[in-house]
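Removed: one protein chain of the complex. Kept in place: all other protein chains.
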Amino acid sequence: MSVGIVGYGAYIPKYRIRVEDIARVWGHDAGSIKSGLGVLEKSVPSLDEDTATLAVEAARNALKRAKDVKPSEIGAVYVGSESHPYAVKPTAATVAEALGIVPDTTAADLEFACKAATAGIQACMGLVKGGYIKYGMSIGADTAQSAPGDALEYTASAGAAAYIIGSENLVAEIEGTFSYTQDVPDFWRREGAPYPRHGGRFTGEPAYFEHVVKASKGLMERLGTNVSDYNYVVFHMPNGKFPLRAAKILGFTIEQVRIGLVVEKIGNTYSGSSLLGLAAVLDVAKSGERILLTSYGSGAGSDSFSIIVRDLIEERRNLAPSVKYYVERKEYIDYALYARSKCLYRG
Amino acid sequence: MSHIAPPAHWRRAKERYRLLGSKCENCGSTFFPPTKVCPKCRRKGRIVQTEFSGKGKIYSYTIIHSAPKMFEKYTPYILALVELEEGPKVMSQIVDCKPEEVKIGMAVEVCFRKLFEQDGEGIISYGFKFRPADNSWKSLQ
Partner (left out) sequence: MHCMREASVYTEVDMMYKKRDVAIISAAATKCGEQWDKGLKDLAWEAGVKAVEEAGISGKDIEYLVVGNMSGGMFVGQEHIGALVADFLGLNPIPSLRVEGACASGGIAFFQGYMAVASGLYDIVAVGGVEKMTDVEQEHATTALSGAMDFEWEAYFGATFPGIYALMARRYMYEYGLKKETLAKVAVKNHYHGSMNSLAHFMNRISLEEALSAPMVAEPLGKYDCCPISDGAALVILAPLEIARKYTDTPIIVKSSVMASDTLSLLKRRDICTLDATVNAAEKAFRLAHIERSQVNLIEVHDCFTIAEVLAIEDLGFAKKGEGWKVCDEGQTYVGGNLPVNTDGGLKASGHPVGATGVKQIVEIVKQLRGEVERGRQVNNAEIGLAHNVGGSGATAVVTILARR
């Protein structure tokens, strides 16, 4: 039995703030930040948007593409996020209710920094393959927090991507997955703390690169594939530079990375990041093409997937808005409005 | 609304999350808010739940500048009467739209947003709002 993606959906809030507008407030040099991070602007949620609302929008788009799937046939809903609106009360139940998936379903919120939703996809794959459910849905969504003036403020953004996993009517098959996890304190947020803290450059070598590279290699070794077998590669995108360097270490070309690199104009959507990159690839990929997806979550771990696109993608991708649409649908706000929305939407 | 206990929020949540109304299977009329009796067919009517498409047009609108505490942080916001394509009207906020852009007759589509939060520790209420309909994505694929 093959297992894979039956539907996928993206969502990015409409508002953007430019790096220049943030840098001006803190007296930073916008030029060096932009070239250093490879990010020009980032998405900002409206005051009335949070992880649950983003997740619902993305999930509705996924359902549109999985047009044969009835909500009642979805047996599992997972929402991966590090900004769940409640500390206790599941975002996943709200999403399931809003999509009419309730009540015969399991649901849970997952947290593993920016990679919880890929763990959710793995859980769905297992449940589908084990015959426990017909379809499962995993959504990565975040309205990422960052302390004012912190380097994170230039990238921490908002977005969501949802995937329906099943074994029939696949738009893409997942031919294998491999994970790599260790306890690494590169980035964290304690209970009750408003903003995360991080280890600066320590988030690089022992954290992001160690896990992204090892998980990707591990997957390719298991499947007996190599970099030239992949038309596209998508990594988690904390900024515009890390994924390019990971690609270089692994031997991928810029061309393989380019389509899925959606960080430059929306920032780091955290749990949505690598999955929005994958959605951008699915928006254009042709039947038979192969994609390597490797997420990364601080703390730290990576889930790597090898995905082969199927014929059905052609008719299904046009049933919901593309990532490109959401990236280009935007309105700029200044730092004052940004501050208002950030301070207040966190209540 | 801080005095409203959870059951009052929960009771109508499905309808607010999914824009559910009611429909009379006898005459085909649709209703929002959901009704228990078809005013036309009365006892002959058969009322069932129905999910609206979420497409509609602005019938009238206002920009709220002065709002109750629960909604204060969102001011100024657009409040509208939206005429659904199925016929009934709903009262809802229009988002992702500048106050100067809204007008009567404008096509809108449903979205899912926070309606209000009780306070830092209370319940968050979610439900439908509307945004300007945008079909440009169809040509952007």
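Of note:
Lettered A and B in written order, each chain numbered from 1.
Note that in this section a contact is a pair of C-beta atoms (placed from the backbone, for glycine too) under 8 Å apart; a residue touches a chain by one contact, two chains touch by 3 or more.
All of these numbers come straight from a predicted model, not from anything done at the bench.
Those residues of subunit B that touch the chain absent from the view are 1, 12, 16, 32-33, 59-69, 71, 74, 76-77, 79-81, 88-93, 99, 104, 115-116, 125, 127, 129.
What we mean here is this: only the chains that are shown with their structure count from here on.
Centres computed as Cα averages put subunit A at a distance of 29 Å from subunit B. Of all residues in subunit B, only 13-14, 17-18, 51, 73-74, 93, 95-96, 111-115, 117, 119-120, 124, 126, 129, 134, 136-138, 140-141 touch subunit A in the complex they form. Subunit A meets subunit B in the complex at residues 14, 46-50, 52-53, 56-57, 60, 85-86, 94, 97-100, 283, 317-318, 320-322, 324-325, 328-329, 344, 347.
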